[in-house]
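Heads up, one of the protein chains got dropped from this complex, but the rest are sitting where they should.
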Amino acid sequence: MAGPAHPHSMAPPKPGRTRAAPPQMPASWWNTSRMRTYLLFDATGIIYLLVGFVAIRMIRALAEGAGAWQAAMQSLENPIYIGFHLLSLISVIFVAVRFFRLFPKAQPPSIGPLKPPPGPVIHAALYAVWIGVTVVMSLALAGVIF
Amino acid sequence: MEITRHDIVIVGGGGAGLRAAIEAAENNPTASIALVSKVYPMRSHTVSAEGGAAAVAREDDNLELHGFDTVKGSDFLGDQDAIQYFVQEAPKELALLENWGCPFSRNEDGSVATRAFGGMTTKRTWYATDKIGFHMLHALFQQSMRYKNIVRYDEFFVSKLLVDGGICRGVAALDIRTGEYEAIVGRAVILTTGGGGKIFPFTTNGTIKTGDGMALAYRAGVPLKDMEFVQYHPTGLPGTGILITEATRGEGGYLRNSKGERFLVDYDYGVGNKAELGPRDMISRAIVQEIEAGRGLSGPYGDYVHLDLTHLGADTINAKLPFVRELAKTYVGVDPVTDPIPIRPVVHYMMGGVDTDIHGATEMPGLYAAGETACVSINGANRLGSNSLTECLVFGAAAARHAMEFSQGSSNGSDAALLAQVEEEAGRVENLRGRKKGGEKISEIRRELNAVMESGYGVYRQQDTMQSGVGAVAQLRGRVADLRLEDDSKVFNTELITALELANMVEVAEALAVSAAHRKESRGAHTCRDFTTRDDENYLYHTMAYHDPAGPRLGKKDVVLGKWEPEERKY
Partner (left out) sequence: MSSTNTGEAIAPTQKTIIITRFDPDKDEVPRKQEYSVPCEDNWKVLDAVNFIKDELDATVSHRWSCRMAVCGSCGMMVNGEPKLTCKTSLKEYGDRVDIEPLANFPIVRDLVVELDGFMHKFEAVKPWIKRAKEKAEDKAALHDTKLTFSQSAEELGNFKQFSMCINCMLCYSACPVVANEPDFLGPAAIALGHRYNMDSRDEGNAERNEIFRGEGTVFSCSFANECSEVCPKNVDPAAAVNQAKFEAVIDWAKGLVLPSPSSGGSN
């Protein structure tokens, strides 16, 4: 094993009666396909941070008036921005799919007398709501509704 | 080295040991109870029990019926006063277990469900799908954590009882982690270390079942009772010996031979219309006879027959027998929903053990025993399935009550004398550690012991192989003294522990061999081809084996009869 884990990981409440070697993690702990998926999942946070910066930039442009706004909108047509937004769309889908898969089992068996619907129903409902909201917002942004 | 002093010391942390600890701690909040186990308690072999635990629960059942079933199951060798006490306490103990959180399976109305079991006239086996031992052990272990006055010594191996003035006053225990000895002292000791199935090659038992407590008492001069009676569970997996619970038959499974016949129905094996729900000794004999008659199947691990659950349907199997399905798929690659499971009789339980009375007391003051380690005897010559888990609870609690009472009236004994005994034992074991000047190998002696026990003391026994087995085991006992050990380290030396266990195994095996060879009749699980009938005139007694350097000395103890006179045992 290569990497050390936290030196006090799973440490006994009192020191052991003999010397123990410090806890280890397997050398390639990060390299199993499941761990890679999970790390990618957590790493998408960086993308959302960057999306946040883009949003702040757009809002500031809005505050500076119509001209600044037009210029900012123009700059978004840069292929790098388009690539970035495509990447963030893929990240959102990836995160949503993983989260939707895990969400049903985190529901308590009941809240008082109320019981949650069966897992597959919750799973389907999450997708329905997500797609529904996406459609409504797209239509709103395109000016079709509201 | 210092003495750590407690009120009582319990050796072994399985069902009986934990029940004893809880009883003592609950009733005596100021007492200190030591629980010494060579493994963490949740690893104890109680965990592997599957079928259920018996106690009268239904309206159509009563104590007398349970008592009679047990007496008849024991082939009239069980002590009827102890059996009466047992069936009376059983419902109370299981109700207590349920209150402590054991997740029993339920009836429609929310009450605890019961299932049919071998040799039982009616449904009285309380069950938790098919993992009762697991759920019972974990419920007991978790309940035991409430009591701060239970002091656990996890992974300590007891190699000697400390006796001063003829009274048992504690144990010499090897701390497996450090390799150092500790003197764990109390005014009473309870042995709850389980049985010794590992002396046989094909057994449901885990590697820790090496008869340690039996050997401890035996060497200290306490007799082992009825050692010749070894239960062969009819349905174990070939090769590994992994247990496939009797509940498979309780839920309606069939046993079939190579022709697909339900041989327990088609031929007369004495089980009448109980068929697959006959007592274990009779079913095991039936299977062996089928194989000898040429109607068995052959595999790389010997001959076997089929346990057919296919007609039960996936729903029943998944609801009532999910663990069995998992075991069959993992260990023999068979899905019981579609195919029959290969099974053969394997060693499962020792009816015999440390001789105790109805309170769990041995003839040595201050020394008690309960569970499979003990022989009260409620199981006589053959145990009914699902009685032993209840036995652990009933007699674990009884032994604790009487051990605490004894300890309150007893004195501490001489610290110096006890310490000297521990130091002597520590020295003896230290010489064994990493003993490179020896000619014998642990695994070799173990293999030879297994072979002798398999050939001489199987389901069917013969006088000539039993007699030669006695000599063979005695020789092995001599050879154990010349073991060569490679590991000289102090910390967590498992080779040393294995060597100490092997020494215990040969002692237990020798007591078994001599007891079996002397019993010239067939009764319960002891079936002798040379003497095929039960002989109540000459052999209605308990066999007592006493330790002696020249080989076990035998004695007799009367069976306590009661309202049921011995009769022919037919179902």
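Order as written gives the chain letters A and B; numbering starts at 1 within each chain.
Methods note: a contact is a pair of C-beta atoms (placed from the backbone, for glycine too) under 8 Å apart; a residue touches a chain by one contact, two chains touch by 3 or more.
Computed from a prediction, not measured in an experiment: that's the story for all the values here.
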Touch criterion as defined above, residue of B:Gly213, B:Pro342, B:Gly360 or B:Gly524 at the omitted chain: B:Pro342
Check the options B:Gln142, B:Asn318, B:Gln475 or B:Thr532 and report the residue that touches the missing chain. B:Gln142
Residue touching the undisplayed chain, where the options are B:Ile10, B:Ala55, B:Ile83 or B:Met282: B:Ala55
Please identify which residue in B:Asp335, B:Asp487 or B:Asp536 touches the non-displayed chain. B:Asp487
For chain B, which positions touch the chain that isn't shown here? 39-40, 42-45, 47-48, 55-57, 91-96, 98-101, 103-106, 108-112, 131, 134-135, 138, 142-143, 145-146, 154, 177, 206-208, 237-240, 242-243, 297, 299-301, 304, 323, 326-327, 330-333, 342, 442-443, 485-487, 489-495
Touching residues on chain A - with respect to the absent chain: 1, 5-6, 8-14, 16, 18-29, 32, 34-35, 38, 42, 102, 105-111
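Everything that follows uses one rule, which is that only the chains that are shown with their structure count from here on.
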If we count contacts the way the header does, which residues on chain B are in touch with chain A in the complex? 175, 177-178, 491-492
Can you check the complex and tell me which residues of chain A touch chain B? 16-18
